[in-house]
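One protein chain is absent from this view; the other protein chains keep their places.
Right, subunit A next:
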């Protein structure tokens, strides 16, 4: 227990007043007003036969709190005493009783005061304990401050870390679409297998072409495709051909002939190009579309309607189409600045019928083609015939040509296809890949 300077309540002890009658009661009691340290003190006992002990708390020791009675005043039996003396004695005893009663009362008050004091001291004792604990912490207070400061800093750093993490995620997303390698996970897949085929690398063309050529034919020309390439070659080498025309009613002597020129068919095809992957600034790629019972066209209509409204973040749609062989749709807006915020959103809810469906919006990539080179490619089996005069009906001329060029004697051979465009008209021939 240590000393402390704090508000301490003290209970004033009862003050005793003057003595009783005679020398009978002699009491000395002093009120304790000074601060008391520690627990109570023992009461000093007087030497009188009658003692009254008072609670030490709040009482200053050194005081004798007892009633001294004259020793010789104890009840004695004198025997024959006069009524006067008896009356005196009764009075004396009454007095004594009164004094004792007073004392008793005072003692009781003192006792209660002392009890109260004890209570208060108990409370103080507890406070003291708490205070003690606080004191024991005081030495760590600085450490506590430090810990608190460190915790604060930790929180701040954690927040910063979260912000940076978010930024990183965003950048990753952007990198994902700028870096073709990282794009792989987001792309539709094409399954490939090894079928035992070995090739010569030099013969491999990195550009796999499926050509579809529309070639305008001038009037007075024809295209003829032979079954065999060597026949076509021979026809080309012969250059000029005299085609007999069967005029039907005319005699043999009046048979007509026309001269036609055979030239090779050279078609320009892309031979090399450079592709750079770029993002289409006005387009979005819509995926994760729901599988519904409506036609693809109807779904496209729904999507266009949704994305045409500014309240949905869209604007006028220039073009919409399904990507080849996939469940993804490309929507192109007429204005700039519409696609980007939609892509940032990443997802949106589209109402179709009574339901709302969550769909994914991602950037739309395209290739920036540059350095496109065309090279002529010679058709192996097709020959172009030129200079055909318009002397027969279209059908008749076509027949005449076919008959002529099928004859081996004329250098011809089996004909796969023939098309004739009479002079004065134009036609368009469609060339496809020769798989034969």
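Everything below uses one rule, namely that contacts are C-beta pairs under 8 Å (C-beta built on N, C-alpha and C of every residue); 3 or more make two chains touch, one makes a residue touch a chain; residues count from 1.
Keep in mind that, in the parts below, contacts and distances are computed from a predicted model.
Trainee: Under which of the names "BBSome complex member BBS4 isoform X2", "NMI protein", "Gamma-secretase subunit APH1-like" or "Translation initiation factor eIF2B subunit beta" is the non-displayed chain listed in UniProt?
Mentor: Not shown, but named in UniProt as "NMI protein".
Trainee: One chain isn't shown here. Among A:121, A:260 or A:365, which residue touches it?
Mentor: Of all options in A:121, A:260 or A:365, contact with the hidden chain holds for A:365.
Trainee: List the residues of subunit A that touch the chain left out of this view.
Mentor: Interface residues of subunit A facing the absent chain: 180-181, 183-185, 187-201, 204, 208, 216, 218, 266-268, 270, 273, 275, 277, 321, 323-324, 326, 365-367, 369, 372, 374, 376.
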